[in-house]
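Apart from one protein chain that is not included, each protein chain of the complex appears where it belongs.
Read from first to last, the chains carry the letters A and B; within each, the first residue is number 1.
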Amino acid sequence: MTAIVANSRQERWWNSRTAHRFMNHHLALLGMVMIAILTLACVLGPYVLPYDSLYIDLRARFAPPFTGHHYMGTDPLGRDLAARLFMAGRVSLLVGFSAMLLSTLIGTLVGVLAGYRGGWIGTTLMRTVDGFLSFPSIFLVLALAAALKPSPMMITVVIAATSWMEVARIVEAEVRSLREREFVQAGRMLGLSGTHIMFREILPNAVGPIIVAATLTVARAILMEAYISFLGYGIQPPLPSWGNMLNGAQQYLGTAPWLAIIPGAAITIAVTSFNFIGDGLRDALDVRGDHS
Amino acid sequence: MRGFLLNRLSQSLVLLLIVSVIGFVVLNLIPGGPLAQFGLDPSMTQDDLNRLKEQLGLNRPLWMQYLDWAWRLVQGDWGHSFRDGAPVLDVIGRHLVATLLLMGSSTVIAIAVGTWIGIRGATHRYSVFDYLATVGAMVALSIPTFWFGLVGIYVFSLRLGWLPAGNMYTIGDGSVLNHIHHLIMPSIVLALVHVAIWSRYMRTATLDVISQEFVKTARAKGLSERRILMKHVVGNALLPMITLAGMQLPSVLTGALVTETVFTWPGMGRLFLDSLGYSDYPVVMGLLMFSAILVVLCNLIADIVVAIIDPRIRLS
């Protein structure tokens, strides 16, 4: 949410010192490991478990965890919660990741354009960024989600449409500070096109902060998806997502608390992991600033 | 200074204009509209709905509706709620107290706890406490607020029965104690994320100050650690936080909205969701503008305060 002022660096971000620092960041490593496990479980889980995530069995509804082979219990329609959780993980992680890619793309484009061009284009773009940022983000998300037909694609677009601003700010600040540097001036004198300078010369120098912001955006996007789906505006049943598994769980909080606790824990683990990774990357890449 | 102020002011106005346009367009993109609430009422015929549409001015082109709304707003008329017909400012005012109470108490918690954790983390850098605080902050930032609220309700209301599951007070018992009893859980839930953010900022800010020359000088002069901290560190570190407070506002509002939903708190977040649900355009737009104005004001004040204290900023 804040403009992150990055130290401009000439060296490439993937030099061994950076990699070394990242590997020494225990939390980041932990995050990587957890994400790896989670991803693996979501990819393989549905094949290993004895139940289909969509199979309804009304006789087996509300089975608590560890009933027979229902290791995480069943939901109000008697579907296996573990199978649904991993299936949901695929959806939620995919939505989070795609939303990150899309919003980073938009944010980078806007940021580069605004930072390099400056002038009225830059001002207009950055004021628009400010405008988007002064909304309680939930408004835009809910309104857009209500306006569009819900599907994983649409949810991705909605989340991306409301989370590109931070990347834009970061990139804009970075590019603005790089614009007047010698190598850019040199490029200009050599007669290189604006596009070339923007994307080939300046952008690679801003990659560090972008990666950090992108990682944190994944975390944010997963949270967003969860909240939209929790309110019923997001991923539609029978396709499970961590968020829509929580939808309705409040109703059964007294009688079947595992319905609320398990998916929520999954979200927390995934989001925490991405935040850990982001933090590690920030230290490793020596990007100053904070995420919020 | 005057030029600086005018510049910032005009930028703020442009910002409000952009916010209002985006809000209005997005709001009108939502199909359904204010009459959907009568959709299941068999007695509301299409004729009735068309008549209401005309009476509410919704059959006009969108740009005309916007200009009409904006022109009235400039004159100080925020319009009337579609639902209860009351002036929008009245409607917002009625819900403001509840939200202020919630936001206020959670901000107090966030600042108090966050500042303490931050400073302690910075002065005891790399200690177990610092490490736990860092990890804890990260986890706190990752927990979905609504889920945290649900778990809280499950544990403290349904299982232990210590705290109420929702509402601001028990009907017929308006005592302060009753209010506080109802306030505990929602304000802690809302504060969680902000404790994390504040403590991180406070830690960084304190570290910055500690490393500066004058602190070293003060220490050399033999001043006690505690006095140095109180006088220099906190004083200096709080400065950037004014800016932070302004920028935090939308996220605090979002958090309040989510928290109010989970704890059935009768505040602006509740009003916002309800108004959105009924497509009560005047109230939703009113709330958006209200929060945008607050954000802009906070940023403006922060800019001015910072500019007064540190004149170099003005140049950039």
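Worth a mention:
Simple rule for what comes next: a residue touches a chain if its C-beta (ideal position, glycine included) is under 8 Å from a C-beta of that chain, and two chains touch if they have at least 3 such contacts.
Note that in this section contacts and distances are computed from a predicted model.
Between the names "tRNA modification GTPase MnmE", "Acyl-CoA dehydrogenase", "ABC transporter substrate-binding protein" or "NADH-quinone oxidoreductase subunit F", the one given in UniProt for the chain missing from this structure view is "ABC transporter substrate-binding protein". Remark: the omitted chain is touched by one listed residue; of B:R83, B:R125 or B:H181 this is B:R83.
Considering the whole complex, the residue from A:L49, A:A146, A:A161 or A:L203 that touches the absent chain is A:A146.
Touch with the chain omitted from the figure is made, among B:D130, B:D208 or B:D274, by B:D274. Contact residues of chain B toward the unshown chain are 30-33, 35-49, 51-52, 55-56, 80-81, 83-86, 91, 94-95, 98, 157-158, 165-168, 170-172, 261, 264, 266-267, 270-271, 274, 276-279.
The omitted chain makes contact with chain A at the following residues, 54, 56, 58, 61, 76-77, 146, 149-150, 231-233, 236-238, 247-248, 250-255.
We adopt the following convention: only the chains that are shown with their structure count from here on.
Contact residues on chain A toward chain B in their complex (touch as defined above): 1-2, 27, 127-128, 130-140, 142-144, 146-147, 219, 223, 226-227, 230, 246, 249-250, 253-254, 257, 260-261, 264, 267-268, 271-272, 274-276, 279, 290-292.
Residues 11, 14-15, 18-19, 22-23, 26-27, 29-32, 134-135, 138-139, 141-144, 146-147, 150-151, 153-154, 158, 197, 200-201, 204, 244, 247-248, 250-251, 253-254, 257-258, 262, 272, 276, 288, 291-292, 295-296 of chain B touch chain A in their complex.
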